[in-house]
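Every protein chain but one is kept in place in this view of the complex.
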Amino acid sequence: MNELLALALAFPLVLGALFIVLAASTRAALFGFFAFGLFLALAWVELEAIDVALTEAAIGGGATGLLLLRLNARMRRTVSLGQPAGPQLRIVAGLLAVLVTLVLGALLLALPDPAPSLAAATVEPLPTLGISNPITAVLIAYRALDTLLEIAVLLIAVVGIRVMGAERGWAGRPVPWPAAEPSPALVFLARLLVPAGLVFAVYLFWVGADAPGGKFQASTLVAALWLLAIMAGLAPAPRTGGGWTGIALAVGPLAFIAAGAIGLAATGSFLAWPEPVAKPMIVVVELALAASVVVALVMLVAGPPEPEAGR
Amino acid sequence: MSATILGLTGALLVGIGLFGLIVHPTALRKLLAFNLVGAGVFLIFGVVARRAAAAGLPGDPVPQAIVITGIVVAFAATALAATLLARLSEPGEQP
Amino acid sequence: MTRLLIAASFALPLALAAAALWPAMRGRLLALLPVAPLPALAAAILAPGGSLVLTPDPLRLTLALDTPGAMLLGASALLWCAAGAYAASYLATSPRRTAFAVWWLLTMAGSLGLCLVADMTSFYLFFTVASLAAYGLVAHEATPTAQRASLVYMALALLGEAFLLLAFVMMAIGVPGGGNPSIAQAVAGVATSPFRDTILALLVLGFGLKMGLVPLHVWMPLAHPVAPMPASAVLSGIVVKAGVIGLIRFLPFGAPLGGWGEALIILGLFTAFYAVAIGLTQPHPKVVLAYSTVSQMGVVAAIAGAGLVSDSNATPVLVAFYALHHMLVKGALFLGVGVIAAAGGPSARPVFVVMAALALALAGLPFTSGALAKYAVKDLFGNGIAALAATLSATGSTLLMLHFLRRLSRLSASDIEVRPPAGLLLPFLATAAASFLVACLLLPSTGTPYAAVFAPEALWKASWPMLLGAALALALRRSALRMPSIPEGDLIVLAARLVPAIRRLADAADRMDETLRSWPVAGALLLLLLLGLGAAMQLSAGFHPVGG
């Protein structure tokens, strides 16, 4: 039964991938990518990784797809990196890719059984943290440094996107999009979805400590809703350059580091969560992180600022 | 068994994506291909996690958490590349 | 005090070179050139036998001044001093005089320091400084000829350094404790080193390149003549001696070396005669002098080889003494060419007489430094065929020098009223005088009594090869044999044929890079590398499937 389901997911995934790579039209490939994202999220459900499925659906499929579609709409000409590969090179590359795939498949089959696992180790300290979702524990406690620096990666990307904008547009707003008046249907949809979505996002955030869900999933949802509102003309794109966006971006990492320092003072270990207040502290830090993530995601999709005069 | 099928799917996605990354001349298609490879790699992580199910958990949370981090990082990369592409496609602007 | 002098020998020129960063000093630098070598001169006179450890273990930068080192240090300091004074006058109006002075000072620091160092790293350091800074002297005129010459010089100098570096590394490996051994320690291990023959071959190649042993001499007839006159003097007089010092310091005299001594004699004497033959075909006096340097360095190499064969402890001093003689005489000759060129008719005549004496000194003319040098080294060669060949090299030198004098006589200024400026004349005369006086003063340190040199028998032994040379020169002139026209640097012509091939190679590298930088190729290579490296790793580890 499960095998059938897995096969039912594997086929569209592989076919979708082939379509994305081989389709002649870029636009078609992009729509293929959307569909692919959907199946990918289902595959994660099949792997019983609901947290990942949520993230994949929101970011991997949703935000990435949105970003690329918008990009395709904005692009006025294709950007090539050199000449297309000749037929011989295509064949060679194809053969090499097939070889890599085969070897990879063989290696996956050679993985040890029973598989080594840290699952038990991640569960054991959960009570001291006051949360029961081990994935959240990995992200916020055991591998907290990774998570903290991952937010730093987002900030770097935001700064990177800003510096890529035109010099004169520094500290402006990103281009509105679509440039034309939003359709009434879109406006209606946005008015309907935004409040409902926000409620769901709050729920996701809250249960993240104990059930699938968490700050990333909630943040992405909020970010997606915000983008929808921008698209519908209900909200302006955030301004870059100082102001509250700067505060929102910085608050996540700073709160995390501050919590780390509190942990140091209370337990002698940097980034440790002192037992009695672990859960409230984690919630506060996650809230701060969520603020940073939401603003960063919106800015990443919205793109670099444009000169105000140009609008 | 279902994990193995999805693991092999991951390997196929990696292969297909790498092929696209190499042969497509346009940057946007390369970016799509990169996301395919990424999806394949994450899927393999997911399979590794699923195979390591223990202690009453349906999968090992560590690789799952790694995938969540990885997805966000890949998104940031895509956004960076998209911005570069958008700027490069602007006609004739030579600052 | 002596330690301070030893250190100042190279520190003062370096400090003066660094002073060029300060705009106020730049204008005065040229005038200060004669002052820079004075500490070295003082050190050579006052401090032989002194040694100074600059840094303790494990760096072990060490300076030491032994007799051969002091000889060469003192003589080079003298020539640097005289040529510096000459340069101050010769280049007073050159627009590039500051740059010239900086290169000059750096070359000086390197060549003086080379006489003093006792550890491997410092030797390589000063050797490099001397040979690379001399590039600036060769390239000074910035003409196409100078550019070509400096390029060839640079390429071969770097090649020489690479040979030496490899040789030094191999020598140091044998020394217990590793790190930076003293030269003496490293040399002691050569004879028993597993790399013995490679080391010796690399040493001969490296130092031979600097000395211009055939066929590594091709840069010298290009580089020495294109430099400004005083620079030619120090290049031919002093900088080539870096190779001689190298032989003195690095050849394991007194150890059995099966065949290497003989090989060096053959190489040296072949160079000596070959350079004479080519030199005779050259029209320009400076080029003839450069070939003469090649020939004389061949003789020096043969002396070193003879020392290896005869196992004589005196070899380093004898080689140094011969080199000292050549250094001052060749320096004076180059300076003199400039004096002659600046002198018209009558005023050129006395200069010409001095030049003739100096030129024939190279062939061993009695009562000159040449006779002393040749007499001092003659016992090393024993009585065999090598001795005869060494003696006959004087015949060759006579031939070449007579040719040089004929060519020189056509060089004097066309305006007979012109008199050579004192700034050129005095340094020239001082060097010429020093060549004789210094050689006389230092003769006892080679273990040769004065009386023996001036005995009639010795005079005859010195004279007959020269008379033979003179007779040959006369015969050559009478025979009206047309000399073939051979370009400067002779064998370099063969190398020049490689230039298009090298250019094609570089173009191919360009195209290859272009291909590699195309995305699909690089991407395919990425996968290929992945599979290849993976396969290699599996194979080298042996194939162990995951067990249990």
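Some observations on this one:
All chains are identified by letter, namely A, B and C, in their written order; residue positions are counted from 1 within each chain.
Keep this in mind: contacts are C-beta pairs under 8 Å (C-beta built on N, C-alpha and C of every residue); 3 or more make two chains touch, one makes a residue touch a chain.
The working rule: contacts and distances are computed from a predicted model.
A single chain of the complex does not appear, and UniProt lists its protein name as "NADH dehydrogenase", one of "Sulfur oxidation c-type cytochrome SoxX", "NADH dehydrogenase", "ABC transporter ATP-binding protein" or "Electron transport complex subunit RsxA".
Note that the undisplayed chain, when the full complex is considered, contacts A, B, C.
Touch with the chain that is not drawn comes from one residue among A:Ala28, A:Ala73, A:Leu95 or A:Val159, which is A:Val159.
From the options C:Thr281, C:Ser445 or C:Ser518, the residue with contact to the unseen chain in the full assembly is C:Ser518. For the chain left out of this panel, the touching residue among A:Gly16, A:Gly263 or A:Gly303 is A:Gly263.
Summary of contacts with the chain left out: across C:Ala162, C:Ala184, C:Val353 or C:Ala452, the touching residue is C:Ala162. Although one chain is not displayed, its contacts with subunit C can still be listed: residues 20-21, 55, 58-59, 95-96, 99, 121, 124-125, 128, 132, 135-136, 139, 142, 154-155, 158-159, 161-162, 165-166, 169-170, 172-173, 178-180, 195, 505-506, 509-510, 512-513, 516-519, 522-523, 525-526, 529-530, 532-534, 536-546. Within the entire complex, the positions of subunit A that touch the omitted partner chain are 79, 81, 103-104, 107-108, 110-112, 115-118, 121-122, 141-146, 148-150, 152-153, 155-157, 159-160, 162-167, 170-171, 241-243, 246-247, 249-250, 253-254, 257, 260, 263-264, 267-273. Not every partner is drawn; the one left out touches subunit B at residues 14, 18, 21, 27, 30-31, 34, 37-38, 41, 44-45, 47-48, 51-52, 60, 62-63, 66, 69-70, 73, 76-77, 80-81, 84-85, 87-88, 93-95.
Heads up, the rule we're going with is that only the chains that are shown with their structure count from here on.
Centre-to-centre, using mean CA coordinates, subunit B is 64 Å away from subunit C.
Centre-to-centre separation of subunit A and subunit B, using mean CA positions: 12 Å. Distance between subunit A and subunit C, defined via averaged C-alpha coordinates, is recorded as 70 Å.
Counting partners per residue, subunit A has 81-85, 89-90, 93, 97, 100, 111 as the residues that reach two or more other chains.
Among the residues of subunit C, those in touch with two or more other chains are 519-520, 523-524, 527. On the subunit A side of its complex with subunit C, the touching residues are 81-86, 89-90, 92-93, 96-97, 99-100, 103, 110-112. Of all the residues in subunit B, the ones that touch subunit A in their complex are 1-20, 22-33, 35-36, 39, 42-44, 46-62, 64-69, 71-80, 82-91, 93, 95. Listing the residues of subunit A that touch subunit B in their complex gives 2-3, 5-7, 9-10, 13-14, 17-18, 20-21, 26, 29-30, 33, 36, 40, 43-44, 46-49, 51-52, 55-56, 59-60, 63-64, 67-68, 71-72, 74-85, 89-90, 93-94, 97-98, 100-101, 104-105, 108-109, 111, 113, 115-120, 122-123, 134-135, 137-139, 142-143, 146-147, 150, 153-154, 156-157, 160-161, 164-167, 216, 293, 297, 300-301, 303-304.
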